[in-house]
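As you look at this complex, bear in mind that one protein chain is not there, while each of the others sits in place.
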Amino acid sequence: TEVQESAFWKAEVDLGNLPPVADRVPSEPLMVDLERKGRSFGQQGGTLRTMVTRAKDVRQMVVYGYARLVGYDARYEIVPDILRAIDIEDDRKFTMHLRAGHRWSDGHPFTSEDFRYWWEDVANNELLSPSGPVDFLRVEGELPTVTFPDETTIIYEWSKPNPQFLQSLAEARPPFIYRPAHFLKKLHAKYANEEELDELLYEARVRSWPALHNRSDNMYKFDNPDLPTLQPWMLATKDGKSRFLFVRNPYYHRVDTNGVHLPYVDVVEMQVVAPGLVAAKANAGEVDLQARGLDFKDTAILKKGEANGNYTTHLWGNGTASQIAIYLNLNYNDDGWREMMRDVRLRRALSLAINRKIINKGLYFGLAKEGAMTVLPISPFYKEENRKAWADYDVDQANAILDEMGLTERDKDGYRKLPDGRPMWIVVETAGERQEVENALQIIIDNWKDIGIKLIMRPLERDILRNRVYSGNTMAAVWFGWDNGIPQTYTSPSYVAPHHQEFFAWPKWGQYHQTNGDAGEPPDMPAAIRLNELAEAWNRAYTAVERGQAWQEMINIHADQLFAIGILNSAPQPVVVSNRLKNVPEKAIWAWSPGAHFGMHRPDEFYFED
Amino acid sequence: MTALLTVENLTIGFDNAAPVVDDVSFSVKPGETLALVGESGSGKTLSCRAALRILPAAAQVRSGKVLFAGPEGATPIDLMQRSERQMCRVRGERISMIFQEPMRSLSPLHKIGNQVTEVLRLHKHMGKGEQLKRVLAMFERVGFKDPERVYNSYPFELSGGMRQRAMIAMAMVGRPELVIADEPTTALDVTTQAQVLGLIKDLQQEYGMAVILVTHDLGVVANMADSVVVMNRGRVMESGPAPLVLSDPKHGYTRDLMAAAPEIPATPVDKGKETERDYILEMRDVSKTFTLKGSSPWKPKTVVHAVRGIEFGVERGKTLAVVGESGSGKTTCARMALGAERADPGASILFRSEKGAEPVDLQKLNNVERLAFQRKAQMVFQDPYSTLNPRMRVKDALMEPMEIHGIGNTSERMDRAAEMLRWVGLSQNMLTRYPHAFSGGQRQRLSIARALMLGPTFLVCDEPTSALDVSVQEQVLTLLEEIRDRLNLSYLFISHDLAVVARIADEVAVMRSGLVVEQGPPDQLFYNPQHPYTKALIAAQPEPDINRPINLRIVAQGAGEPSTWPDAFRFDGLDAPPLTETGPGHKVRCHV
Amino acid sequence: MAILRFAIFRFFTMLATLLVVSVMIFIIINLPPGDYLSNQINELRATGQSNGIAKAEFLRTEYSLDQPLWKQYMIWMGFMPGPHGFLGIIQGEFGWSFEFDKPVADLVGGALWMTVLVNLAAVLFIYAIALPLGVIAAARSKTWIDYTSAFVGYLGLATPNFLLALILFYYGNRYLNLPIGGLMDPKFEGEPMSFEKMKSVLIHLIIPTFVIGTSGAAAMMQRLRANLLDELGKPYVETARAKGMRESAMLVKYPLRVAFNPFVADIGTLLPSLVSGSVLVSVVLGLQTIGPVLLTALKSQDLFLSAFVLMFVALLTLIGTLVSDILLALLDPRIRFGGREK
Partner (left out) sequence: MTMTPDGRYVDDQPYERDIGAEARHADLDMSNTRLLWLRFKQHKLGLISALFLLLSYLMLPVAGFISPYTPNERQEDYLYHPPQWIHFFHEGKFIGPHVYETTAQMNLEEFAWEYVADESKPARLEFFCKGGQYRLAGLIKTDTHLFCAPEGATVFLWGSDRLGRDVFSRIMYGAQLSLTVGLVGITVSFVIGIVLGSIAGYFGGFLDWIINRVIEILRSLPELPLWLALSAAVPSHWGPVAVFFIISIILGILDWPGLARAVRSKFLSLREEEFVRAAEMMGAKPSRVIRRHLLPNFLSHLIASATLSIPAMILGETALSFLGLGLRAPAVSWGVMLNDAQNLASIEIYPWTAIPMLPIVVVVLAFNFFGDGLRDALDPNRS
């Protein structure tokens, strides 16, 4: 089938400013068979209105656009997207094939030169990347050999497997291993004319070319309309403050099987509004597609506005492993408490004492799934018993456990005492941004009181909270569970191992790993050491089965050890969809990773029906 | 001819108390002057205010009508029934009022010129230039030497008399049909008073203006009034044509009043003289200059030489009276005598608390000495209203000096306050009132009472009786004399009333333009005045006798510009002849 | 000349004060633990992105954030040259916003105008409402108009701004078709000023002005009323009445001027409040003013950006106090410059 010219660009084409569509799409475009995906074919046109809460969230368009070298499909499998194909040998050698005739949004050909430029002139340039290429390209410290045999082929090769490689490329925030070379060379000392570069530096008021280059090559920020892109929509607003328009990329690489050039929607209008007003504006029917900035507690008001606002509110499930999770800081600076918290029995007792049902009922209308922090059912590693482990409300058992631990002394208010005589007051710090957390803690305060433990809630500013946790000043903190609640065998288990300080239970172990031992402490609990070993094993594994085994054991350890006390998961996330907008799934998972929120549902296939 | 304004059966009261104005009626015809005389606190001011409907909020008009004749032939309108808005067209334009206490009655934040011109702006359609001309002309006529300066001054930069004249100018400049003048000349020296009275008469003749003149000064009544209303305790005691009432008072109160009127005795009374002089206060080479604030920052500063090289002393147990032209620096002198104002450098003001004691220089007191001095020296202020804290009950105001100096306990202070009030002829029940709930004369007596609370040895009285009717004045003067003699008090006594001065003073200083022009014991000064200004003063003293009108010629000559005086006395700019002794204790500023 | 000398003297005091303030501001901004780049790195790590970290480290040396605090201050102020001949405030170089990746000067320009617009509207609203109402409430004290205005004022004062805004937005949109949030219809953004844009801005200003203004208006009204009531009993008011002045004109000319004294004293805050007055309100109402910029800058410790805004506000505060002192002297001739005579 012939690809049809879009009405949107027709005038430009007629004027000769733009080549006809046949010359714009790659010679082998990605053909999308919507029928087979269970969707309907649509038509081009329309403006899709959506809202963000900060101007810098224009980057959401990179997330939503989700044009990646490879990306997840609806079954969470990684398939080529920008790439025509990818050949993988033992997870060791990756041969990437570009689409012939693929072009950047400014019409310049997209070739292996763009990959070479990044690898040689950016990632390996000391000034631009002082610490060398990014981590995911290192396998036990080893960098790949990268070769560019021809215009459309790029080969990344390691001596050992790098199972994270593909997954990273499919992330919501991908490591752009290619850059528009033709555009950036003007800013690169190696290529640019010195005088012109100086002039550019002066204009931009930066002091060195790396600074300017760094600023200009940020493909994720998406705030520079001049920077060529491969995303379905490209930014058309210069210096926007509260409103950004994105128009269809005339060179986009996807076409539906009817020959209609994607994306269907011509223009995306993104408006920056105050966080508190998102629900009000959605209720007034001022958006076509919105989930960011909406909370479950807004559902009632959203439902109420449906009739007048001509939209429908879908409830998606949240993709994080736990909507609310309490992290006892195993690296807390206080010795007595640290030892206490490292005792798994305490964590179990605390978990058992939480009445999850009531929290679910009060906060989520009973629509979330109560349970400990583990993976979601659609993950292959899901086990019902893990979700249930230590998560059934049982005050007596909890009390029994605590008594068994020897914490029988109580103070005059009925709170237990630590062996050193201090009362058992657990200060739980939160980033005071989510009302539901406060409400849940409110219930947990009562719950824990029943087992003689006092919970003190302390909301802090997000950054301050992080700093406090990382330095070991925080006793316990509340955050989401793992971002990625649906890991597959190929998902790197790094985040479930003590590798990151961002897992608030082990900030210092994480630092130790992240800084290669410069800071923090090495893990010294058997379970944590085992997690490390398993992560290692996953890395070294050659087969999916081996990786799966490692994964499963790690998940089981978490379930047993309760490094984070999960409350519930799959919390409903309201998604407001205009009644005119089609192809938006009614039920889906709202996840940053994997899935890039709307991204993996391919918003370029959404269309307006008149 | 029909009456211009008729007040009929006016009764005014406060709260539930007995009326303070009780069934008062009077009327005034166009071109006529009605004098309202009577006891202090008898309701004169309230009756006048009622006519303009600007009574205090608490006052209730219990009955009565105020009829104001419309333009020729129209039926009179009852002002009591008019709307506020309609009253606006009567006030200021057709009836204007001169208030008794000029300081408080002028806005402190606006220049005099602005406040006076306002009347023209409101009621007359004329250009800015014309307004200015007219206001300046009026200023000149009320006796301002330097109208421009006054135009640009703020009220607190003027002397008491100057403010009063500004009020007069404000009332007159719109040429209303009726002027209600409430004690318009209390703060004016007699020459200026004569001038102002002359002005009122002139205007009356020119425009047929009617005047209601509230005054305590029977001399003024005799000189001005066509008819008289005598009030006492809120009631009209007697009224009728002036010649008849003055020459043949029928009512007992009127007779009392006439009898109490002080006069300069026809023959000198010899007051015992001592040779050795024991000064309680001595002022040497005291000058004071002020810089005006009103002028714009880019114009050169206006400097006022309020006092220039004063040299005199107050003897222990004696009274030094200072008389002189309004604005001549009397109050400034008095304030410096109490250390309330800093004199220009070079001055020395010495105070001896006891005979032969080491003198202290008021310019260089430390805190302890100052407190000790303040206990001994007190002041009766010229403008009592503004020196009373409006938010302090009289009780507290009176007790305050004793509190400050830690004398007595509360009940003793209270008793003393009640006692003092009785001394000055006020009821102790007034103690709970706030200052605004008094009549002008009553406030003046409060001021005296407060000054006496501490039992001072040195008292500065700045026009202490100017607002008092003659009988109360008599009572107060007697009181002052009595305690002076009993307690050996010394007074610096400022007054414009020569009769009062003649009665109380042991020595008199006459001031003009910041200088003492003549000084001496009253028996010499009054019977052998040397200086033309002194002569003018004496000539201008009004007497309660219809047949002895003021001799305006002498007044005009003496009161005129110093440059018009005979050679020997003439001032030349800031240069003045020296003070030369012409007789025993008698000094005159002249070239010999 | 006194005023002139006074003004010059005050001007130099102001500079000295400003210097003190700049030190304190710098310290205070650095009080919360961490700094922008560390936070940024943490954030990057938390979102699983390690590839931005190198850049952040790069910025650290670029902007001398690795230096001790006092050196950072000196460099920021321009007393000491930074790397790459980095200039400071006194050289007219306001620094760099990490968060927005732009020179501070470029960044605040537009927002400043919007801020001034919003707050000017609020100030006008306050004066336009509070002045007349305060005067009327005093002149007609204890009447329905007095009570009603007090009630409405306190209602506005006693409702948290955000709740008030939400209520007004919700029902305003529902029944009056007023826009929710923002300062103009998004489609006008970046457009040159036009009649339509003007209209849009005005319509969008209605609710924010009301929300920001009510508390100020209520405050001003009640205080003005109290001060006026004090003045109304004074004899000079009667004099003015006796002149035949209309009540309203009289009130405005005489007592109001006296009653205005405390407000003039506070005019100093007017200027800075034009910029910073409505920080939190702007944040919750989603106005594109300097408020949200400042708040995010502070939260993320975007050092130079927040320091610049704060310095600017401080400067305005100082100028404001200066102006208010001069106005005060003009308003009331009795107020002298200088001390009490002993």
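Which chain is which? They are A, B and C, in the order written, and residues in each are numbered from 1.
As a working rule, a residue touches a chain if its C-beta (ideal position, glycine included) is under 8 Å from a C-beta of that chain, and two chains touch if they have at least 3 such contacts.
Values in this document were obtained by computation on a predicted structure and should not be read as measured data.
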Inset, instruction - From the touch rule at the top of the page, work out which displayed chains the omitted chain touches. - result: A, B, C
Legend entry - Identified contact with the non-displayed chain, of C:219, C:252 or C:323: C:219
Legend entry - Sole residue of C:41, C:75, C:111 or C:166 that reaches the chain not shown, by the stated touch rule: C:166
Legend entry - Contacting the left-out chain in the complete assembly, out of B:140, B:344, B:400 or B:481: B:400
Inset, instruction - Looking beyond the chains shown, say which of B:237, B:489, B:502 or B:540 touches the absent one. - result: B:237
Inset, instruction - Give the residue, chosen from A:171, A:269, A:429 or A:483, that touches the chain omitted from the document. - result: A:429
Legend entry - Positions on chain A contacted by the hidden chain, ascending: 276, 279-280, 283, 297-301, 303-304, 358, 361-363, 365-366, 425, 427, 429, 431-432, 435, 438-439, 441-443, 445-446, 456-461, 464, 467-468, 475
Legend entry - In chain C, positions touching the absent partner: 13, 17-18, 20-21, 24-25, 28-29, 31-33, 150-151, 154-155, 157-163, 166-167, 170, 215, 218-219, 222-223, 225-227, 229-230, 232-234, 261-266, 268-269, 272, 279-280, 283-284, 294-295, 298-299, 306, 310, 313-314, 317-318, 321, 324-325, 328, 332, 334-336, 338-340
Legend entry - Touching residues (missing chain, whole complex) on chain B: 56-58, 103, 156, 232-233, 235-241, 244-245, 250-253, 256, 338-340, 370-371, 374-375, 378-379, 381, 383, 386-393, 395-396, 400-401, 404-405, 414, 418, 422, 427-429, 431-432, 434-437, 454
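Simple rule for what comes next: only the chains that are shown with their structure count from here on.
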Legend entry - Chain centre separation (chain A, chain B; CA means) in Å: 90
Legend entry - Mean-CA-position distance for chain C and chain B (Å): 52
Inset, instruction - Spell out the residues on chain A that touch chain C in their complex, using ranges where they run on. - result: 54, 56, 129-131, 134-136, 171, 173, 175, 205, 207-208, 210-211, 214-215, 221, 237-243, 269, 271-274, 276-277, 280-281, 283-284, 286, 461-464, 466-468, 470-471, 483, 495, 500-502, 514, 592-593
Legend entry - chain C - residues contacting chain B, complex: 1-4, 233-236, 238-247, 253-254, 257-258, 331-334, 336, 341-342
Legend entry - chain A-touching residues of chain C, taken from the complex the two chains share: 32-34, 38-39, 42-43, 45-51, 53-55, 57-58, 62, 83-86, 99-101, 103, 106, 110-111, 162, 166, 169-170, 173-174, 180-183, 186-187, 189-190, 283-286, 288, 292, 296, 299-301
